[in-house]
Every structure is written in structure tokens, then in C-alpha cells.
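Moving on to chain A:
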Amino acid sequence: MTVPVEWYLVLSAAVFCIGIFGILTRRNALIFLISVELMLNAANINLVAFSHFYGNATGQVFALFTIGLAAAEVAIGIGIILVLTRNFGEADVTLPTEMRW
Partner candidate 1 sequence: MIIEALLAVTLLGGIAVLLAPDRLAGKLAFGISLGPLLGGLWMFWQFDGSGNLMFDSAAKSFESSLSGTTLLSMGPWDVQWLAAVDGISLPLVVLSTILTTLAIVSAWTPIDERQSQFYALVLFMEAALIGVFTALDFFVWFVFWEGVLVPMVLLIGVWGGPRRKYAAIKFLVYTNVASAVLFVGFLGLLAGLDGTITSFALPEISQAIHAGELQGVGPFSPEELATVSFFAMFAGFAVKVPIVPVHTWLPDAHVEAPTPVSVLLAGVLLKMGTYALLRFNFTMLPEVAMANAELIAAIAVISILYGAMLALAQRDLKRIVAYSSVSSMGYVILGLVAFTVYGVGGATFQMLSHGLISGLLFMTVGVIYNTTHTRMVGDMSGLADRMPVASWVFVAGAFGYMGLPLMSGFAAELFVFIGAFGAEGLQYSPIFTALGMFGIVIVAGYLLSAMQKSLFGPFRLETDYEIGRAPFHDVAPLFVLLGLIVLLGVAPDVVFDMVESATQPIVDAAAENGGGA
Partner candidate 2 sequence: MALDTLGGEDWFLHLAPALVMIATALALFGVDALDPDSTNHRAVFGVTLAGTLAALGSAIALLFGMGPELGTTLFSDQLVADEASLLFTLIVTSVTSLVVLGSYDYLEDLPDKGEFYSLLLLAATGMVLMAHANSLATVFVALELASLPSYALVSFLTDNRGSVEGGLKYFLIGALSSAVFVYGISLVYAATGSLLLSDVGTAVTEGVDQTGVLGLGVLLMVAGFGFKIASVPFHFWAPDAYEGAPAPISGFVSSASKAAGFLIAFRVFTTAFPLGAMQDAGIDWVFVFGVLAVLTMLLGNLAAATQDEVKRMLAYSSIAHAGYVLIALAALKSGGAHNDWVLAGGMLHLFVYGFMNTGAFLFVALAEHWDVGRTFEDYAGLGEEAPVASAAVTVLLFSLAGLPVGGGFWSKFMLFGGAIQNGFWWFAAIGLAASALSLFYYWRLIRALWIDQPTDGGHELDGTPTGLYVAVLVAALVTVGLLVGVGPVAEVAFDAAGNLVG
């Protein structure tokens, strides 16, 4: 391994931050989902990189779980987003604000 593992750390952090940036700036529920996926991927990059670094498979296995769960999450999320669209007419997360305070 020639690329220092810290670089992966930095890269994943960058992706993670991009994800947060997306969540903070966009109102579309799907973009929200996409951003979350990016963050999960950032975690995976870390896991895989350090799995490689430490030479054990733990990280990779965990990354596998993460991918699976991310998929499930998207499935549930899309279900909810569809219901949201049905009820509120738009996939805009800032729309439902009936419950507050």
C-alpha cells in the first residue's frame, strides 16, 4: 500500500462533509437521501481503507453490512417519500411543518 491511509481519511471526510452540505442546502427529499448515501459511502471508504491498513477483514465485512442496510434504508425512505408526495404533493422536506413547538 503506497497511498498513505490518512489520505483516505481525508477523502472520506470530504465526501462526508459534502453529504452534510447537501443535506443542509437542499430541500428535496431525494437529494437528502442521496446525501445520506454519500455519507454512508464515506464511512465505507474509511472502513475498507483501514481494513486494508490493519490487514483484517472486519472493516470490509462491516462495510458489507453497511451497504446492505443502506439499501434497506433507501427502500424504506422512498416509501415514506412517496407517501409524503401523496399527502403533500411535493417531495420537499420543508413542506410538512404542521407539527412544531
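Picked so that all candidates are chains of the complex that A comes from, given by their letters.
What we mean here is this: a contact is a pair of C-beta atoms (placed from the backbone, for glycine too) under 8 Å apart; a residue touches a chain by one contact, two chains touch by 3 or more; residues count from 1.
Please read these numbers as outputs of a predicted model, since none were measured by experiment.
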| item | value |
| --- | --- |
| Which of 1 or 2 touches chain A - same complex, any copy | 2 |
| List of chain A residues in touch with candidate 2 within their complex | 5, 9, 12, 16, 19, 23, 29, 32-33, 36, 39-40, 42-44, 46-47, 49-50, 53-54, 56, 58-59, 61-62, 65-66, 69, 72-73, 76-77, 79-81, 83-84, 86-88, 93, 96-100 |
